[in-house]
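A single protein chain has been omitted; all remaining protein chains appear in their positions.
Up next, subunit A:
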Amino acid sequence: MKRLTTLLASTAVAAAALSGTAAAQNDMIIGLITKTDTNPFFVKMKEGAAEKAEEMGVELRTFAGKYDGDNEAQVEAIESLIAAGAAGILITPSDPAGLADTVKAARDAGLLVIALDTPFDPIDAADATFATDNFKAGELIGQWAAATLEDPENAKIATLDLSEAQVTVDVLRNQGFLQGFGIDVKDVNRMYDEDDPRIVGGDVTQGSPDGGRTAMENLLQLDSGINLIHTINEPAAAGAYEALKAFGLEEQVTIVSVDGGCPGVQDVKGGVIGATSMQFPLKMASMGVEAIVEYAKNGTRPETTEGLDFFNTGVTLVTDSPVEGIESITSDEALEQCWG
């Protein structure tokens, strides 16, 4: 029912605007805008924000796009939160560059805007960013793969990425992985510009199992000797594994991924995925709610992690074949902290 409500959120804009004028200090409004409400990652985020909001006695209003990349819905959501007189907005921007103007309008209206998970472009378009260090997430699985593969010098690598649009998160994970593995990534802000012969190719999956399966099949047609696969997330990895099974190649291939969703961690346990970098959406959202309440009460702005231009909410490598020098947890430990 909750999710149905969010789908109807845009029709509730008028109502929200009305109640906004009546909002007293002690019923502070905080907005959470996610890319979609289908991905368990965002579902978990909503859960974290809702728990924290209840604990702190503030009102949480949630919005979501219909699909990943639905910029329009997010613009509408921000506008309605401004109209409602919200204290701040937590947002995972679908279009990190495209939303900049709308976010500026919100900040001009006195709202604290915190980007969750996906940084804005430029990153200082928001007051703060609470995110997984996605480059680090990629780097961890890249390093793990380099230490695990028998002959990394002659590896044949395929990357199953998100989309052709070179989305920030997608690029960070892809480039982090390649660099971690020891490949010269050239322009770190661009995928597919590498010329290392070990890379067979990349294809896009939309982060879904159907995309992962088809992409994997096509890459195996290019070169059936592929033995290392980077996947943008675990659903894509699960789809890729089905393709590998159909080709009878699942034994020769190591799959690495990023996310830490419970089905993904189960797949680590089941040997489908070699290692995955786990992120913490619940923590991101609950810390975000705290930060906005703090700011509204005494004007303190959230700080960034040293050496980074955002607050790193942490990333942990999950694998059942740990390697020396890279800190990791086992799938059993990870099952207690996973999301989705």
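The criterion applied here is as follows: a contact is a pair of C-beta atoms (placed from the backbone, for glycine too) under 8 Å apart; a residue touches a chain by one contact, two chains touch by 3 or more; residues count from 1.
Assume contacts and distances are computed from a predicted model.
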Complex minus one chain; that chain's UniProt name from "Carbamoyl phosphate synthase small chain", "Malonate decarboxylase subunit alpha", "ABC transporter permease" or "Heme lyase CcmF/NrfE family subunit" is "ABC transporter permease"
Can you work out which residue in A:V185, A:I199, A:A238 or A:V315 touches the chain that's missing from view? A:A238
Can you say which of A:D27, A:E54, A:D101 or A:E164 touches the chain missing from this structure? A:E164
Hidden-chain contact residue, picked from the options A:G31, A:P209 or A:G288: A:P209
Out of A:N154, A:N218 or A:T300, point to the residue that touches the absent chain in the complete complex. A:N218
Suppose we count only contacts with the excluded chain; which residues of subunit A make the list? 1, 3-4, 7, 37-40, 43, 66-67, 164, 192, 201, 203-204, 206, 208-210, 213-214, 217-218, 221-222, 235, 238-239, 241-242, 245-246, 263, 266-267, 270, 340
